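Working notes for the structure below.
Removed: one protein chain of the complex. Kept in place: all other protein chains.
A, B and C label the chains in the order they appear, each numbered from 1.
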Amino acid sequence: MHKLPVGVLGASGYAGRELCALIAAHPQLSLRFASANERRGETASFGGKSLTFVAPEDAPLGEAALVFTALPHGASAAWVGRASVAGARVVDLSSDLRPGSAAVPGHQPAPYGMPELSRDLLAAAPVVSNPGCYPTAILLALAPLVRAGLVPEGATISVAASSGVTGAGSSPRPELLFAEVAEDFRAYAPGNTHRHLAEMRAVLAGLGAPSVDLIFTPHLLPVARGILATITVPVTSIPADPMGPWRDAYDGEPFIELVDEPPTLRSVTRRNVVRIAAMPVKHVKSPTMLVYAAIDNLVKGAAGQALQNANLMLDLPETLGLPA
Amino acid sequence: MHKLPVGVLGASGYAGRELCALIAAHPQLSLRFASANERRGETASFGGKSLTFVAPEDAPLGEAALVFTALPHGASAAWVGRASVAGARVVDLSSDLRPGSAAVPGHQPAPYGMPELSRDLLAAAPVVSNPGCYPTAILLALAPLVRAGLVPEGATISVAASSGVTGAGSSPRPELLFAEVAEDFRAYAPGNTHRHLAEMRAVLAGLGAPSVDLIFTPHLLPVARGILATITVPVTSIPADPMGPWRDAYDGEPFIELVDEPPTLRSVTRRNVVRIAAMPVKHVKSPTMLVYAAIDNLVKGAAGQALQNANLMLDLPETLGLPA
Amino acid sequence: MHKLPVGVLGASGYAGRELCALIAAHPQLSLRFASANERRGETASFGGKSLTFVAPEDAPLGEAALVFTALPHGASAAWVGRASVAGARVVDLSSDLRPGSAAVPGHQPAPYGMPELSRDLLAAAPVVSNPGCYPTAILLALAPLVRAGLVPEGATISVAASSGVTGAGSSPRPELLFAEVAEDFRAYAPGNTHRHLAEMRAVLAGLGAPSVDLIFTPHLLPVARGILATITVPVTSIPADPMGPWRDAYDGEPFIELVDEPPTLRSVTRRNVVRIAAMPVKHVKSPTMLVYAAIDNLVKGAAGQALQNANLMLDLPETLGLPA
Partner (left out) sequence: MHKLPVGVLGASGYAGRELCALIAAHPQLSLRFASANERRGETASFGGKSLTFVAPEDAPLGEAALVFTALPHGASAAWVGRASVAGARVVDLSSDLRPGSAAVPGHQPAPYGMPELSRDLLAAAPVVSNPGCYPTAILLALAPLVRAGLVPEGATISVAASSGVTGAGSSPRPELLFAEVAEDFRAYAPGNTHRHLAEMRAVLAGLGAPSVDLIFTPHLLPVARGILATITVPVTSIPADPMGPWRDAYDGEPFIELVDEPPTLRSVTRRNVVRIAAMPVKHVKSPTMLVYAAIDNLVKGAAGQALQNANLMLDLPETLGLPA
């Protein structure tokens, strides 16, 4: 059977490698090229198939039906342009074209590739901007409450989220050495300064909550992969069926799993799903809900969602080649 | 030199073992007995000194100047009584006599053994109730703000805290096996139901914040020891010197470390300190602060603080024998 | 398409669960039943398919084309008999019927299910005995040298092997708690006393090395899964092409990967392969080789190999449903 050729720019990072492995196992896509500038000329194996990395300038962009760019923030937008000019559709995994991004003057945000929230915009889009890992977990957890009008004006939403170290990239930095990370745990981006904040605020505004205060504290976990977000949200009132808003919003969604207990990291790793639990907060006077969401930062938080978007853009079944 | 004899009831759990090791290294205390019912007759070594565990009924309570009870919640209060009758002072590491405890009808709460908040009550107390591990981190983080009157009436304080597995005890339970905990992370006590909540609410009320809504979500970390709490607190206004309230409250305290960046677990493990950082939350309309606090759950959160209390009760230097 | 019904006895341990997950993803098998005595009546999900555990006595053995037993050693043989009487083929993951086993008087060893060494015996066998995890790595590493006649009479082969904790089972034992295993490493079965020794000696004798002294020291790693064996073997002489014996023996084998550097655990986990590297020992007078072999103890070392055997017995492609 004929497979559609796709390419990956920025294949040596954790997200890029995960993407190459998923493509290698995909029944209808073939990996036409993968660029990795510092490793160009090296051969890697994905799912038993060998591939030699090229420099991005040597990537035959025009031979791919779709190009994924997993290049660094700031460097990606220009390659989105080149791939588009060469005639390829593009899924951009960087933050360059995401809502709220100020990184790349002159570039318009592309449709936000979170199918559960905006599937209709994606099939025909020439370029799709793949969401950040934290925003994927947090926005999918919050969207049903916001859309149901249950979050009051001016509410303060407090998010504590923790990520495995692959979220920090594969560049060797002293603080990411095993001997530093093991047996440790730390908060970062202190005082609400994480670069994903603008992305989440912009999307929340689009969902109908322009006035909320969002406080987001990320933490670094001594695990390789996975994100767990614990979210405190004031509500106008507790729904009679507390998980009703999520059930309504995500009916039939293949990659949303609603559960009764806070999800564990292990229940989602190596899978393209988000697991969500929501419940009323006891022992408080103001009606408040706790929402818990877990994803694999490299799959639903990056490469898996990118492939989900690509399936939609290429008119393939949305779940094809994705570990459920 | 003459050393003061002390005893430990419940020496086989993680806190009990830590306590025995600290006592073995203490220059002015000697370990007269250690009870461990299921391991009675077994010999253990602490700091190079051998000791044979006894059943609690066989412990010579009257020969100890002070008895630590690290027995399970519910079982401890009765032994506090027996040790008192035998003439010993007592530090109770269980929750039985803590503020807010409803566990043991007929027992009055004992003075709360958190020297930084209530040192004056401890020196003469026959019995001191040693705080819980989470409350130690969280209350020491919050007290200066509350006492300074900066937390508004009815405010919602949101706490996400994470603990190493020694906090869950040493009983073999399937969910605590290495193969389950490694590469995992999970929230527990969902919906604000942790048993430490009553203790924290009672102490906060005593500090002058009876009306706040406290939302507390604990998480289980794949590390052996340590607690990190990330706390979001609405304030009436941001202090000109954001860390001023903590500097004022903890001036000269030997076991409080104020830092500029969120503290890491590694910076406090095996030490009897709490590290605290506090800063304003950016990008929000309502004035809010983020407070981060880290402790070792077995040291400042249990055995170390118990020894700190014992030092005060026995008129020894407060810092003696404690790893700083 | 019609799928062949199979059943699993002993589905709640780590190997049993891995087996159920592999069967759920297998294109030509369906899981007819899974027994888990202590969890009977509970529902579990494997690959998105729900299944209710039954007691072994309630398992409809006769409705399965093939039954896997992952029951404890000693208890398994009787169930092999019952399943056979009910008309099912059997793959026994216990040690009961393995070469060298003295566990079950009255039972004959069944053909040893290591296809790379004895494929011809398996297709028609009513019962196949699935190898132990350590023997899988070690025997596949040693067999080519032995069969080539390169191991001298009376040689001493020294094996240091290390396993992830899933190899120790899922029963909650204090020494397997996260807080005990993390940051630890230990040898066990001291002085050459591991129960897999008889299995390995018996197979080596069958391969033509009845006189060797085999010294085997297993270690417990702070990882969930994987086995790495480091093997020192005296040889009559170093082959001109040091890896020649392995290349010859394993030509075309789908699950053997020969590599130039010692294999890492990560390169084999979640895959049904064994990776082997072999090289001469430098700086010694007696010709000696170092052979390194790595497997996933739950896949090629247990459930994956069991499925590989089942594929052969059921006349399905040997690699079907197995992660390569």
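By definition in this document, contacts are C-beta pairs under 8 Å (C-beta built on N, C-alpha and C of every residue); 3 or more make two chains touch, one makes a residue touch a chain.
Only a predicted model underlies this, so the values are computations on that prediction, with no experimental measurement involved.
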| item | value |
| --- | --- |
| Residue of A:G41, A:P174 or A:G252 touching the missing chain in the full complex | A:P174 |
| From C:G87, C:P190, C:G208 or C:G244, residue that would touch the chain that is not displayed | C:P190 |
| Hidden partner interface residues of chain C, rising order | 154, 156, 158, 160, 162, 180, 182-188, 190-193, 197, 201, 213-215, 217, 219, 221-226, 228, 230, 232, 234, 261-266, 269, 277, 279-286, 288, 290, 292 |
| Those residues of chain A which, in the complete complex, touch the missing chain | 14, 164-166, 170, 172-174, 176-183, 222-225 |
| For chain B, the residues touching the chain missing from this view | 47-48, 182-183, 324 |
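Heads up, the rule we're going with is that only the chains that are shown with their structure count from here on.
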| item | value |
| --- | --- |
| Identity of the chain that, by mean CA position, is farthest from chain B | C |
| Innermost chain, taking as reference the mean of every protein Cα atom displayed | A |
| Centre-of-Cα separation between chain C and chain B, whole angstrom | 47 |
| Distance between chain centroids, defined by C-alpha means - chain A, chain C (Å) | 38 |
| Distance from chain B to chain A - Cα centre to Cα centre, in angstrom | 38 |
| Chain A, residues touching no fewer than two other chains | 182-183 |
